[in-house]
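Attaching a single structure in structure tokens format; questions to follow.
Showing subunit A:
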Amino acid sequence: MTRPSTSSIAADRLVSDARAERGSILELIALHKSYGPLDVLKGIDLKVKPGEMVFLIGPSGSGKSTLLRCCNRLEEPTSGAVIVEGEDITAPSVDLNKARRRIGMVFQSFNLYPHKTALGNVTLALVKVSRLSRAAAREKAMAALADVGLADKAAAYPAELSGGQQQRVAIARALALEPKVMLFDEPTSALDPELVGDVLDVMRKVRAAGMTMLVVSHEMRFAAEAADRVVFMDGGVIVEEGPPSAVFGAPREARTQAFLSRVKH
Partner candidate 1 sequence: MDAIRQQFFDFDIMRQAWPMLLEGLVMTGLICLVVIPIGLLAGIGAALLSLSERRIVRWPSIAFVDLFRALPPIVLLIFVYAGLPFAGIRPSPFEAVAIAFLLNNAAYYGEIYRAGILSIGRGQSEAARSTGLGAGQTMLYVVLPQAVRNVLPDLVSNTVEVVKLTSIASVVSLAELLYQADMARSVTYNASPIVAAAGIYLVILWPLVRLVSRLERRIAA
Partner candidate 2 sequence: MDEAATTMTPGERFIETYFNAAVMERYLPAILDGFVVTLQLAVLVVVSGILLGLALACLRAYRVRPLNVLIVCFADILRALPPLVLILIAYFGLPNVGVSLSAFAVIWIVLTLALAAFAEEIFWAGILSVAPGQWQAARSTGLSFTQTLLSVILPQAVRLTVPPLTNRAIAVTKSTALGMVIGLSDVLGAATTAQSFSGSATPLMMAAIAYVILFLPFVVVARWLESRFKWRHA
């Protein structure tokens, strides 16, 4: 690769900075989600500023994954709005596939396409959605794979990669589309402990390049070190939020204290 590997992300940062004046890049307004009688999200309001890394924590079943999946409408919100860069993507007129290109997502179980190489995984949407030429898609994909430190594994199939490598390819797949926001749903939970570090390193790098990130994770130490803000959810509502030092150091709410003492021991 001729250019520095993070140049495309750095360029985005300038754009992000310019928008920062105008407030949030991702905004959830009175978001509700229910499955039949079960209310999973009971009115979520959340603003994420450009370049911000927000950590979403909370007990199992509190609705973290559901919240994340509502952000790109993998789950259809029951009511409320999801605003991305000023556009309400829950509006009926919105082109969902176009909107989704601006929202990258990384899954707990990687979900790489097993019938495609690492490179093929990354280029598919570049060719079919962004309509890049094969050569341009390839170049962009190689840059993204280099960003996650896997340029040499471009020709490997997922089955030939370790879990950590697979997850990094999945991050590259999302990054290559130059999203404005990245969603991570427990990106390291399915990994062997010794592979977690590599993925966290990549996430640090993505953050350093100015990406806006909404992360669900149980890596509390990583949250304390890297997050701009920690949001604690329980029972479908946001109970408490603030900088990691405040939420981890001096939680105000009893529920937060209970949860934190449980995960610490």
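Candidate entries met the following condition: all candidates are chains of the complex that A comes from, given by their letters.
Points worth noting:
One rule holds for everything that comes next: a residue touches a chain if its C-beta (ideal position, glycine included) is under 8 Å from a C-beta of that chain, and two chains touch if they have at least 3 such contacts; residues count from 1.
From a predicted model like this one, the values you see are computed outputs, not experimental measurements.
Subunit A shares a touch in this complex with candidate 1, selected from 1 or 2. By the touch rule above, subunit A contacts candidate 1 in their complex via residues 72, 74, 97-101, 103-105, 107, 109, 111-115, 124-125, 128-130, 170, 173-174, 177.
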